[in-house]
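Worksheet: one structure, shown below.
Here the complex is missing one protein chain, while the rest keep their positions.
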Amino acid sequence: MNSSGLSLLSAHLPVAAAADGLLERLPLTLRDTFVQWFPAPTQWLLHHLISIVGILAIFGLFFAFTTVAERKLLGRLQNRLGPNRAGVPKFSFLPFHLKHKLFGLTQPFADAVKALTKEDIVPAAADKLLHFLAPVLVVAFSLLTFAVLPFGRNLIPVELDAALLYFFAAGSATELTIFMAGWASRNKYSLLSAMRALAQVISYELPLLLSVIPVVLVAGTLSTQEIVVAQGFWTFGLLPHWFIFTPWGAAGFLLFLVAALAESNRSPFDLPEAESELIAGHLTEYSGFKYALFFMAEYFGLTALSGLGVTLFLGGWQAPCAFLQFIPSYLWFMGKLVGMIVFFIWVRGTLLRLRIDQLTRLSWQFLVPLALINLGNAAFWALTGAWSGPLQIVRWAVSAALIVVPFVLMGRSLTRGQAPRTYRYAT
Amino acid sequence: MESLEQIRDRLLARFPGASVTLVINPGAAAEHSLLLGAAHAVEMARFLRDDPALQLDYCSNATGLDWPDKEIVETKKLSVADPAGGPAKIVEEKTKRFEPGYLEAVYHLYSMALRHGPVIIRLRTGNRTDQVTLPSFTPIWRSCDFQEREIFDLFGIVFAGHPDLRRILMWDEFKDHPMRKDYVDPDDYEWEPTPHDRVLERAKAHYPVPPPAPAAPVSPTPEAKP
Amino acid sequence: MSAADLSPFNSPFAAGTAGPSVRAVKDPFHGDLLEVSMGPQHPSTHGVFRMVVTLDGEIIVKLKPVFGYLHRNHEKIAENTSYLGSMPYTDRLDYLCSMTTNWAYALAVEKLAGQAVPDRAQYLRIIMAELTRLVNHSCLVGFLFNDLGTSFTPLLYAFREREKILDLFESLTGSRMMCNYQRFGGCRVDPTPEWLAAASRLVDNFPRFLDEYETMLTGNEIMLARTQGVGVLDAAKAVNAGITGPCLRASGYNYDVRKVDGYGFYPRFDFRVPLGAHGDTYDRYMMRVLEMRESVKILQQAFRDLPAGPIMDPKSKLRGFRPKAGEAYGRTESPKGELGFFLVSDGSPNPYRYRVRPPTLINLTLLEDMCLGHTIADSVVILGSIDIVLGEVDR
Amino acid sequence: MITLTFIALVTLAAAAVAMSQRNLIHSALLLVASWAGIAGFYLWAGAEFVAFAQILVYVGAVSMVVLFAVLLTRRSHAELAIAPASVKRILAAIVAGGAVLGALFGAVLSTPLASAAAPPPAISVKALGAQLLGRHTASVLLIAVLLTVALLGAVVIASTNSKEDAP
Partner (left out) sequence: MLGSGIIKGLAVTAKNFVGSYHDPARMVTEQYPEERPKLPEAYRNFPFLVTENATDPMGTLRCVACQICEKECPPQCIYIEKSKDKKPDATGKPQLYPAVFAIDTSVCMSCQICVEVCPFDAIKMDQVFEVAATNRFTGLLLNREQLAKPNSYFHQIHPTDAHEVDTRLAAERKAAEEKAKAAAAAKAAAAAAKPATPAPATATPAAPKPAAQPPTPPTA
């Protein structure tokens, strides 16, 4: 399906040539040699076990260093240094300026030890079973979503035909665990905050899904690997055909970002853990390792959502230019993933928090209508795939107008009567 | 703005039964004040606020004052003729006068509309023990709300007509009124390392002999060398 | 809840404890009211201040402030200390702006004793007061955004600027916040020319920080949504409730003690007083930002024509200061409102009665009326916009 | 066959325990577990699309409705537990269970099952989409209208409810 834009000018560069570079196939060759040593019937089990261990190891470390990256980046945003005191005992003999050049990289392990050693208090009135089950399930479900993300050219843990649907099925189950956490703590405020967290997650599920459907419509498939392949063309070898470089793609990406922020309880929407709320939301009665599990699940959810965003709109493991394909594809995926996470942290360092009624009004009155319009826009884009020559400019203009005009109109109605004011002075 | 005397006269004209007297402030600031009788105080205050010439719409400050009973000893010099015909001796003859104490509430009223200065009005209670009620000005100026509660809390003046008269600073079970001159604070004694003057006398009650002076020799205390 | 039953006099709090609930329960789905105690240990009550809030779901139905957690009876201590001895204690009243509190106390005592102050000392007092206004307003703006939910970024930018001014105070008076700088009849230390040069350099590029702040936050859509129309304070109600300072001017009422009383040498400076129009949290925030710009103007004029001469009136007495019997009420425009000292002297070295008129305590009178009908998240922001410091509220 | 019996056992066990639980929330959650068991059946049968749709719809959304319904029924905690079993209720249960069992066995026995297990047809989601909007567009549109009406109805009820006391 190469109905993506500017197909007239794209020269079909040989894609396959770069596919078999040594570095490119390295993880696959490693896995195959390892699987050879085992008897045949268990080989498919080993195959999957290795991918599971791979994901857990890589994304476990990725979570650890995201936390420290977040604190150091926030620090730098606020003109201060982030954590740099957790030195490694072996290096403590180093002079001061060297010791602190560890840039606090050992901070996550210190946090992990702290989380493990903290006393795990279970309130007496709590529903013991659910109280224990909630953090376990929330980590399980958010890890499940990693199964369908294409990390490299053929580095996808599970090649599913309905991969996107699987991703959202696993993602939506986390709501159940928020309810379980809120209810099991048998605490008035955590139940109140759990209800608010549920309202937020449910009301942002819709824009998230609606912003993804245009990609499915244009790419014609639900499988993430094929979506990435569909973005694998470059005009003049320089301009990649990622979906973000199309009007409906850009709008879809922005909608996806806002919905992903809300879905993972991040910055402008971190209502459940806000101090303006009563206490720390549905996590009030958790401490020690269970709290760390919820914390880890939040970061896994964040990583999975930004991984999906990279796959759908930023061309997954595709290189930005044709001649850059010698760099292995999984490095491109990781680079874009880190870029998305840095953007999330940057937003967290800047924006204020929305009130709960503004948050839900923003979703139902602004994001959902825009997402529906964007769906129509993507349909128009798909139908006019065959236009060529001057019609291309018309196509781009109409598609852009289809999304910008409602954005401006609805934006004006959303912020009616709210504008920076001018003030009079009395001498 | 009119002078205090004019205000007093207009008040007396307006409220014949009320008692309004001028209280002179001997200090350098020369901010004299009007002492209002408690009976008509609320109507007079409302008049002060609503009168177009005054418009004292802003009660900046409400303060409590405690004037305990005073023993005024006046010594008059008398020359008493000596019965034995000697020279007239000068004898100081002391007359003791007992002045009953009272609690006082002082209000500083300003006009934000006409931007003119403080008109100070004072209300005095009957005495310091049982007649301690004064009319509350909160229904007229809402700014007196917390300040009158504070006066009630720290001085013990009960304000009749205050919407929610509770203690504001001390905890509700606290019995006494700490700002009164005759308040004795609880003797929660803790060893005072540097007691002198008043603190020493109180500390003495706890140990017969004053504490041994801290050891003279240089004790190797871990204090930081500069 | 129509506006009528929101008026101050029949809010349940004002009508005793058992007042009619503002919102009658009409249909079964509305659960029972939830009584929550926010404070005294609460991240956004700026100190040990407690609000007992009655909630219906999210909406506040009744709010009862509770004070007294930081009460140390400053006024009784002052009655047992000499006039000079109370000066360092006034730093601890409103611990964010010690210079303006010192000045208010010195003004009241000078009024009580009829003490003159030389010109250079008056200029120095204005310089210190306006620098303190910059410190206090940048603090407030930073904490307001912290209540609005940013993760410390605007607060740390504001603190970066505030620290520079506090370093100036430290190099002049010896302590960043507990300056103990004013004396009766002048100031304690004469700033060196280097100090004055550093101070005017800092004041000249202070607006650069304000511009960066305004571009970052004043036009922010979420900020507009969260603060415009929240906690509206009506001007007439504010005057009656004795609200003074930026909160009153945000409701559009032009009353600034610097202009009205003209104490110190303020009439010699031309500066303007910003006035709001809607009286909501956004206006109160903008009042502080615009007042910071005016303070920068005053400071520039003060540095330009600071006269030479003594900083202490020769007749002023350091010890054995016994003002004649009498009383005096001196008031100044502290960054939080009208700060007044009412002193009654009986001729002894200790004041007979020492009363502080706390602007922050009286500004809280209408906190409940502003919060009725809003959510908890708003009540935190409204409290932040009133700018209270518990040292002064509880004394 | 082993996986099929395993999934069946898990689903039935979840449903049975759900019935016997005294705590209503626990039984609701076990009900959700049994729905997940049904999704397991679809996966075993190779119909991934239906399995994931089942999880998305049931485990994601309908479970929320069930739980909210349990929470919002304004009965105190004590009544949440089910009344002790009385003889009359046991008889009724046996009769109903027997009738349902009989109907099921009748249907299973009467349908001619193919002897060899036919290989699951490899249908791609694309083909499924074409089928849905090809031959069955009418039914899809009908369901769409039904759902929109239900959504609008919910919104109208919710809004009228809150109009009276909106400030």
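To keep things simple, chains are lettered A, B, C and D as they appear, and every chain counts its residues starting from 1.
Definition applied: a residue touches a chain if its C-beta (ideal position, glycine included) is under 8 Å from a C-beta of that chain, and two chains touch if they have at least 3 such contacts.
Because the structure is predicted, anything quoted here is derived from the model rather than measured.
Peer 1: Could you run through the displayed chains and say which ones the absent chain touches?
Peer 2: A, B, C
Peer 1: For the chain that's not shown, point to the residue among B:K77, B:K175 or B:R198 touching it.
Peer 2: The one listed residue touching the chain not shown is B:R198.
Peer 1: One chain is left out of this view; which of A:H48, A:R76 or A:K188 touches it in the full complex?
Peer 2: Considering all chains, including the one not shown, the answer is A:R76.
Peer 1: Out of A:W346, A:F380, A:W396 or A:Y423, which touches the unshown chain?
Peer 2: A:W346
Peer 1: Which parts of chain B face the unshown chain closely enough to count as touching?
Peer 2: These residues of chain B touch the chain that is not shown: 191, 193-199, 213-219, 221-224, 226.
Peer 1: Just checking the interface: what residues of chain A touch the absent partner chain?
Peer 2: Missing-chain contacts on chain A: residues 73, 76-81, 96, 100, 346-347, 349-351, 407-408, 411-412, 414-415.
Peer 1: Please identify, in ascending order, the residues of chain C that touch the omitted chain?
Peer 2: Those residues of chain C that touch the unshown chain are 81-82, 84-89, 153, 157, 160, 163, 167, 170-175, 178, 180, 188-189, 212, 215-217, 219-224, 317-320, 348-350.
We take it that only the chains that are shown with their structure count from here on.
Peer 1: Find the geometric centre of each of chain B and chain D from their Cα atoms only, then give the gap between the two centres in Å, rounded to an integer.
Peer 2: 78
Peer 1: As a quick test, compute the distance in whole Å between the mean CA positions of chain C and chain D.
Peer 2: Distance between chain centres: 61 Å.
Peer 1: At what distance in angstrom does the C-alpha mean of chain D lie from that of chain A?
Peer 2: Here chain A and chain D have centroids separated by 30 Å.
Peer 1: Which residues belonging to chain D are in contact with no fewer than two other chains?
Peer 2: In chain D, no residue touches at least two other chains, as defined above.
Peer 1: Using the touch definition from the top, which residues of chain A touch two or more other chains?
Peer 2: none
Peer 1: Going by the contact rule set out above, which residues of chain A touch chain D in the complex?
Peer 2: Residue positions touching the partner: 127, 129-130, 160-162, 165-166, 168-170, 172-173, 175-176, 179-180, 183, 198, 202, 205, 220-223.
Peer 1: Could you list, by residue number, the parts of chain A that touch chain C in their complex?
Peer 2: Interface residues on the chain A side: 74, 77-80, 188, 192, 267-268, 270, 274-278, 348-358, 415, 417-421, 423-427.
Peer 1: Can you tell me which positions in chain B touch chain C when the two form their complex?
Peer 2: Result: residues 25-31, 57-61, 63, 65-66, 106, 108, 112, 115, 118, 120, 139, 141-147, 154, 163-164, 167-171, 178-179, 183, 198 of chain B touch chain C.
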